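A protein chain is absent from this complex, but the other protein chains hold their places.
Presenting chain A:
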């Protein structure tokens, strides 16, 4: 007789733990949170893109019955501006946003005043009665135009990001040829289906400030709020409920989060704020908008000798929590999967009179992948080879791994940890049936159709440290709780963490619940961003689960009078390795035996639990290939995406179904940015995309069937399971692949220089209007 097989869960597409309540309408999203006696906040926003505030008269609003309070800047002047979370540069501090506009407004949507009332409809009515007089000032709408003045002589160029290595000038001087392009990416953003929301509550008896509706980085936001109000982390807590999509934008600290908390403290009543969609589109972070002037030095075979890039990043009205993150990542990640002997990037961060910017899924990489891959296609055209060949010639070979880039970003040196880029390219081409596809395209062209294919390759980054903590506890009822400092924005964190815990501990998947985003449950935590959770929290969970297993077996060995190395845990039951039967025990019984006061505990800490921290100084670098096939309508210029394939090396997949879901969802967002979505403005800085009727997100009709190939050719050497992240690889190269496919369909290499590609532009190109 032998012991029953241990269930394997890591690598399996198990169904999600999250789904039950969400499918039954039992989710707890921000708008679903209510407290007795709560009041409602409404923000009065600037209707001018740039102007001097002459006066703010709150009296007419305050006169309305049911209005509890109203504030303008002078009421909140004691609260410091919102600080930076990542990529801090000291010179940027002067450009931070105050929670209400001080003496100037800098974008349409800039918060000028707030009103608090007994009812949300009433708060909205009252907000319309706040009299704001603004003297309009000239606007800056182009980041690459002249530098203007922010205030007090501060220039609107807030910083210059410089990254370089090797002798770029010498490479250009000695080059066979150079290729030069100007490329731009439009302004778009994550736009989750749930708008932002925050509920502040102050409990006077315990002097406890609470905020509900937190997401992404609850611990950081807790520390910041405490600091801004002169409180401590110990009497400030943030709680994450369900979050209706993150994508970078949701969960960063915004003026509204601070305002609800401040109001809860001052007014002594719970304060609820739920954003409406128009507000979301003009007030929550925008992203992406950049213009690049890039050139490559090449040899006669199309090998790249150097890349030199100068770009302008349109940050909008203020520097928000991300400070220099997006342009920094754009500059650091631009070299991608290629051997680039010499490299120079200079990124100008410029303020304009638009909604301030932050990160959006694959921040800086969606942009720089578009730019780099356009450059590769241009190099191919220059030397007369195809897009596949030019990539093959320039890819970093597996024999050179790991590669140190001599660049740094997010406080880490870029060391490409592992990767076989050429192999993945082969798999992608195989997957789509490249040569058959080219033959079909040829046939269809002969019949007069405009059809083409394009490729985009990229390196992603994931698993940003420096740490993550996990504590696993078994209750006397056998329920297992995994407390993490992670956050969930809907990506399946609970499932993935439970899979790892169940397998490593030997417990049932259903017995496990995963706690995230609750600052009162764990002292520190970094949350969910930069595709970090599976890697960092995942590895911390593995370690804690193995420790817990040891602890449980040590106790079981004493209780059962058997050596621990003859025992194992399967489905929460202690079993004998030799398969012999006899009295058995469950984890619940061991937990019970370890209760406070029991003999077994002695002078140790009671309870069946274990803790672990995982620290990591370097990120892991997954990579991928996108292939797009498009056809163009001659009459309308409409672009139909006929086929789409993503090949992605994940290192080690915990749940392939979830990775597939992340990738397909990312592709849909990438397509939005490539073809449909754009925050455009008129020449006074009035936003033109303020509803879902103008900001066009893809629907079920626009998103094609996406074929996903997940490979595990290059496990990360930085963690024992070999994990890399999956959050951003679906979005990363969509702009690049779509642009290449449209070029190919047009038969005009290099025709697409700007995203999104509108039907008007395609029609102009079809009709030969440059």
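Criterion: contacts are C-beta pairs under 8 Å (C-beta built on N, C-alpha and C of every residue); 3 or more make two chains touch, one makes a residue touch a chain; residues count from 1.
Just so it is clear, contacts and distances are computed from a predicted model.
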- Message: So one subunit is absent here. Using its UniProt record, which name fits best from "PepSY domain-containing protein", "Glutathione transport system permease protein GsiC", "(2Fe-2S)-binding protein" or "CRISPR-associated endonuclease Cas1"?
- Response: "(2Fe-2S)-binding protein"
- Note on the structure: Per the whole complex, from A:706, A:723, A:740 or A:766 the residue touching the absent chain is A:706
- Message: Among A:50, A:129, A:222 or A:242, which one touches the chain that has been omitted from the display?
- Response: A:242
- May I ask which residue of A:29, A:165 or A:467 touches the chain that does not appear here? A:29
- Task: Could I get the residues of chain A that touch the absent chain, sorted low to high?
- Result: 15-16, 18-20, 22-27, 29, 31-32, 121, 125, 190-195, 242-247, 276-277, 489-492, 657-658, 660-661, 664-669, 691-693, 697, 699-701, 703, 705-706, 730
